[in-house]
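Here the complex is missing a single protein chain, while all its other protein chains stay put.
We call the chains A and B, going by the order they appear; numbering starts again at 1 in every chain.
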Amino acid sequence: MKKNPSREELLKGIWRDNPVFVQVLGMCPMLAVTNSAINAVAMGMATFFVLVGSSFLVSTFRHLIPKQVRISCFIIIIATFVTIADYTLLALVPGVHKELGAFIPLIVANCLILGRQEAFASRYPTKLAVMDAIGMASGFVLALLSLGSVREILGDGALFGIKLFGENFEPWVIMILPPGGFLTLGVILLFFNWFKSKKDEFLEEVAAAQRSES
Amino acid sequence: MNAPANTGSPGSLRLVSTLAIAGLLSGIAIIGIYESTLPTITLNKARELREAVFKVLPGVSQMQALVHRDGELVVVTSPDKDEPVIYGGHDEQGQFVGYAVPAAGPGFQDTIAILYGYKPSEKLVVGMEVLESRETPGLGDKIYKDAEWVAGFGALSIEPEIFAVKKGTRSQPNEIDAITGATISSKAVVRIINEAHAQWSALLPAPGSEPQFEAAGQAPTESGQ
Partner (left out) sequence: MDNFLWIFVSALLVNNFVLTYFLGLCPFLGVSNSLETSARLGLATTFVMLVTAVCAWLLNTYILVHAPYLRLICFIVVIASTVQFIEMLIKKLSPALFRAMGIFLPLITTNCAILGLAIFATNRGYGFWQGIVYALGAGIGFTLALVLLAGLREESELSDVPKLIKGTAMNLIIAGILSMAFMGFAGLFSTT
């Protein structure tokens, strides 16, 4: 397969290095707002905007920012984007903003965003940095969406507010309460561990088969 | 490691000026977005409040903010921060209908904020709307999802106090059926209303002498005072 560097950067964030499920980053704002799919999507989009925007700026100006003050500069850039996202959501979708409440400003403290600036955007050209940011942010959105969907389906019997089951469905309320967030993420991580160990086993078998052939 | 390319160590002037420029640009961006979204946000908030007031006071189509200053209710356009506000509701002819009173207190999980409509002439609560709550979904959130319970506040006597009673045992005009499975949240709402009422009832003028309606956004007329 032909290796295309920008496509590589884009894809790694979605699955192999998924920020949430593999690196377990940026959980603070994530678990709190994933009690419904729509909240998860709104939070994901806000984070997407902030991450891609800051990566673009940081990467573009990476030669102008002195090393000693880079963290402060990153934080100023991120906080600016978060404030923009905060006011935009408040103006356009006040209902969703009310649900997410104080957790939008907390995107600033999402270690994923600062981490990407420090590890990637400040070292690589703009195109790669934006690709990396889009990949990571998409991975984050997907993770939020899957958590939010699982919790809403189990806890409310609905998805995006549309009831999926009949009258007789007894919602598993605990799933949309805080403990449900911990439990769902725990189980999903368990699944990822299982998948990884199966993959390792498979690769080992292939390697062993190749050895015996030669 | 190909860290940000810097030849040598930059002087502190460079560091400070970089931070200053970053701060300046960020300030401009933030003020820009704030100024451009402010009108929409203010409009949204005002509309939300109007809708809530009209909901808890049936028949009302105009409202004004009232605060208690120097022993009487005064009409204000923008109340001071931390100043308790209630809203006077008037019908189309400008006749006074009732007050919409915001109130808040501890619920099952966290603070519950509500707005209730009060008709002083009949000493009746005529409507209740939950503005903010983090009550348990499926149980405590019935305080705003259970239509029967919300309708129970349609004509509820508040003298001397509202009581939440077990569902189906309502016999007095000042009793309301509590929600099955959300007794604590129901009682919390009732208590919040009772406490707010006890606080305000002494401050409200005698029925019939309420502040008259002043056209919004215009200078107050003498009669409004």
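As a convention for this text, a contact is a pair of C-beta atoms (placed from the backbone, for glycine too) under 8 Å apart; a residue touches a chain by one contact, two chains touch by 3 or more.
These figures come from a predicted structure and were not determined experimentally.
The residue touching the chain not shown here, chosen from A:95, A:125, A:161 or A:186, is A:186. Of A:64, A:93, A:109 or A:145, it is A:109 that touches the chain left out of the display.
For the chain left out of this panel, the touching residue among A:49, A:87 or A:124 is A:87. From the options A:125, A:161 or A:178, the residue with contact to the unseen chain in the full assembly is A:178. Seen across the whole complex, the unshown chain contacts chain A at 24, 27-32, 72, 75-76, 79-80, 82-83, 86-87, 101-102, 105-106, 108-111, 114, 174, 177-183, 185-187, 189-190, 193-194, 197. Across the interface with the omitted chain, chain B contributes residues 26-27, 30-31, 33-34, 81-82, 106-111, 136, 184-185, 187-188, 191.
The definition used in the following text is that only the chains that are shown with their structure count from here on.
By the touch criterion stated above, chain B contacts chain A in their complex at residues 1-6, 9-10, 14-15, 18-19, 22-23, 25-26, 29-30, 33-34, 37, 40-41, 44-45, 48, 136-139. Across the complex, chain A meets chain B through its residues 35, 62-70, 72-73, 76-77, 79-80, 83-84, 87-88, 90-92, 94, 122-123, 155-156, 171, 173, 176-177.
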